[in-house]
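All protein chains but one are shown in place.
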Amino acid sequence: MRATVLMGLLLLLGAWPAAAQQPSRPVDDLQAYEIASELRCVVCQNLSVADSPSEMANQMRAIVRERLAAGETPAQVRQYFVERYGDWILLAPPRRGFTLLVWLAPLVAVLVGLAVVALLVRRWTGRRRATPPPVDAAMSERIRRELEREP
Amino acid sequence: MRRRRWRWLLPLTAVPVLALLAYGFRLNPRDIRSPLVGRPAAPFALTSFEGAPMQLGALRGKVVVLNFWASWCYPACYEEAPVLERGWRAYRDRDVVVLGVDIQDKDEAGRKFIRDFSLTFPNAPDPSGKVSVDYGVYGVPETFFIDRAGAIRVKHVSAVTDQVFRDTVEALLAEPAPRR
Partner (left out) sequence: MIPEAGSGALIVALILALYGAVAAAVGGRRGRPALVESAQHAALGVFALLTAGALLLIYAFLSFDFSVRYVANNTNLGTPFYYRITALWGALEGSIVLWGWMLSVYTLIVILRHRTSARELYPWVLSVMLSVVSFFLLVMTVAAPVFARMTPIPPDGRGLNPLLEDSGMITHPVALYLGFTGFTVPFAFAVAALITGRVSDFWITTTRRWTIVAWYFLSLGLLIGGWWSYHVLGWGGYWAWDPVENAAFMPWLTGTALLHSVMIQERRRMLRLWNIALVILTFSLTLFGTFLTRSGVIASVHAFSQSSIGVYFLSFLALVVLSGLGLIAWRWDTLGAQGELDSVVSRESAFLLNNVLLVAAAFTVFFGTVFPLLSEAVRDVKVSVGAPFFNQVNVPLFLSLIFLMGVGPLIAWRRASLENLQRNFLWPIVIGVTAAALFRLLGVRSILAVVTLALTVFVASTIGVDLVRATRARRAMGERALPALGGLLLRHNRRYGGFVVHLAILVVAVGVTGSQAWSVHTETTLKRGEQTELGGYRIRFDGLRESQESNHGKVTGTFTVMNGRAAGAVLEPAKKFYPQQSPIAYVDYRLGLVDDIYLVLGDFAGDGTSATVKFQVNRLVSWIWIGGLVLTLGTVLAVLPERRKAA
């Protein structure tokens, strides 16, 4: 918190972001692409900055590259955007706190589903042993077909 | 056969989901709260369409109305341009500055827009988009009201009305000037 205030003060005094003054270094294309693909293109709603052909996304990609060139880490670049747009700009919500919920949902869904199926299968196989059913029409059809197919 | 009374609870399971969807009507997906409100406004140095420097740093102690627009933003930007011009004329003598930043636009189109509405407050293009991203702009028009101490106090999304302009600016003017 204090750091942001301090930075804000520095900014207010008219100092440019320190990043802009550092010597630039070569940017890893893939790294830039990865960062951009995690950011939401703010004008197009559901495309990433990497994918969107819009003007705004062009500019945001350029900003990503520029900040990387100035020596920022990918985490810092992401943070730069989050500070200005909020978590909203991240296409994959952070895996902590409340938004962890959305990450757990698939796991829970599969586990619950498997548990229900396991329960049913246990009950059903048990019932089978109790009463062997007569051969039904579908089964005899199946037998006929198997016979027909096999030499 | 057992009486399975609980089965009547089945339809109730859908109620929370339906309620959530209904809640969605109350929301505006375009209305995204800016984390920048209450924080110091990022400085910038642009060059206006007339070639004059346009810097936020130079305006400390004044109330700044910073408006992001584009000539292709119809109708909202077309509705608010006269509002901003009226506000600028009414308040320019009371330490209020209106600044326009034209984003994602062609220069000629931006100039024509300024001519068409006879805008007299300073306007500058933001060719690299850096200033718009620094302010977390996600569409046009958006307007930031910056207090005398240089902090963003209000972010207004969509066209500014005379009422909004007057009320917000008056409120900021009513605050004591910061000690230097």
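Per-chain numbering from 1; labels A and B assigned in written order.
Here is the rule we use: a residue touches a chain if its C-beta (ideal position, glycine included) is under 8 Å from a C-beta of that chain, and two chains touch if they have at least 3 such contacts.
As the structure is a prediction and not an experimental result, all values here were calculated from the model.
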Contacting the left-out chain in the complete assembly, out of B:Ser48, B:Asn67 or B:Gln104: B:Gln104
Positions on chain A where the hidden chain makes contact: 29, 33, 37-38, 40, 43-48, 51-55, 58, 61, 86-93, 98-99, 101-103, 105-106, 109-110, 113-114, 116-117, 120-121, 123-125, 127-128, 131, 133, 136, 138-139, 142, 145, 149-151
Interface with the unshown chain - residue positions in chain B: 1, 4, 7-8, 10-11, 13-14, 17-18, 20-25, 27, 29-30, 32-33, 70, 72-74, 104, 106
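In this text, only the chains that are shown with their structure count from here on.
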Touch list for chain A against partner chain B, complex: 4, 8-9, 11-16, 42-43, 55-56, 58-60, 62-63, 81-86, 88
Of chain B, residues touching chain A in the complex: 32-36, 39-43, 55, 57, 60, 103-104, 128-130, 132-139, 150
